[in-house]
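Note that this complex is displayed minus one protein chain, with the remaining chains in position.
Right after this comes chain A.
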Amino acid sequence: MLAFMTRRVLYSLLILLGVTLITYLLLFMLPADPARQIAGRSATPEVVENIRHQLGLDLPFYQQYFNYLMGLLHGDLGRSFIQRSEVSELIGSRLAPSLQLMGMGILFELIIGIGLGIIAALKRDSFADRLLMAFSFIGVSSPQFIAAMLFLYFFAVKLDWFPMGGYGEFRHILLPALTLGLLGSGWYSRMVRSSMIEVLHQDFIRTARAKGLSRVRVVFRHVLPNAIVPVIPMIGIDIGIFMGGLVVVESVFGWPGIGQLAWQAIQQVDIPVIVGVTTVSAVAIVLGNLLADLVIPLVDPRIDVKKH
């Protein structure tokens, strides 16, 4: 177990190093000149040069990257070019809202997705099954921006069930999280449905039924624990997808998360913020996957990490 852990952590560090390198390289090759952007249009070439020097943008690529890594080791993500504040402070203030939204979003995804998946599997090939699968298909393929706007219009403007954006109270998180949950639940419902159907056909289920266990007990005690295994790594992957999906949902609902910060930084070529957000997101994804790998053996003892 320890060897497995060590190996996984080492891999994760390597992945993070790769992510920062690629991000840095891409931004370095970008034709936009951040020094000129900061200097404004009334600046003389000397002023631009001076700013470039102060920010270390005149250094060769490997040196800029090395300086960044050195800062990172000390927990220093640098200062935003545009906002002139510490990147760690900007990300720090937005991390909690994003994690809250991600947590609630995944919770809704699981409740809706697993619930629908069970029903669809048990009523296989019925009208209800087709309807639910159509629903999940629409969910995963709808453009998030449009769907989020429609939900906002119906549930907040027309029906007045939820507030229109805002942050701070529990009621504020419901609609954005529900939007994420409804749109993403399709992945889970399809997965749970097919893996349940597979398990339902196995001999031990027939045995369980034959010895007179109630249907509910069979489903929740025998089918579900077996069918749920593929869902767990899926959550790890989902954290990555959410890092991207949050940008849209956060901006529609005015949620003060990390996605909005990233989106604005990209538009303004605010390199320290872009690199900072990418690094933090990469850490979140890697941690998510690591966690999923560690949880699976607890749910399904047949998977033994020692053999890997």
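Quick note on the criterion: a residue touches a chain if its C-beta (ideal position, glycine included) is under 8 Å from a C-beta of that chain, and two chains touch if they have at least 3 such contacts; residues count from 1.
Convention: contacts and distances are computed from a predicted model.
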{"item": "\"Acyl carrier protein\", \"ATPase AAA\", \"Peptide ABC transporter substrate-binding protein\" or \"Diacylglycerol kinase\" - which is the UniProt name of the missing chain", "value": "\"Peptide ABC transporter substrate-binding protein\""}
{"item": "Full-complex contact with the absent chain, from A:L59, A:M164 or A:I237", "value": "A:M164"}
{"item": "Candidates A:R79, A:K123 or A:R209 - the one touching the absent chain", "value": "A:R79"}
{"item": "Interface residues of chain A (partner: the chain not displayed)", "value": "31-33, 36-47, 50-51, 54, 79-80, 82-85, 89-90, 93-94, 149, 152-153, 157, 164-165, 167, 250-256, 260-261, 264, 269"}
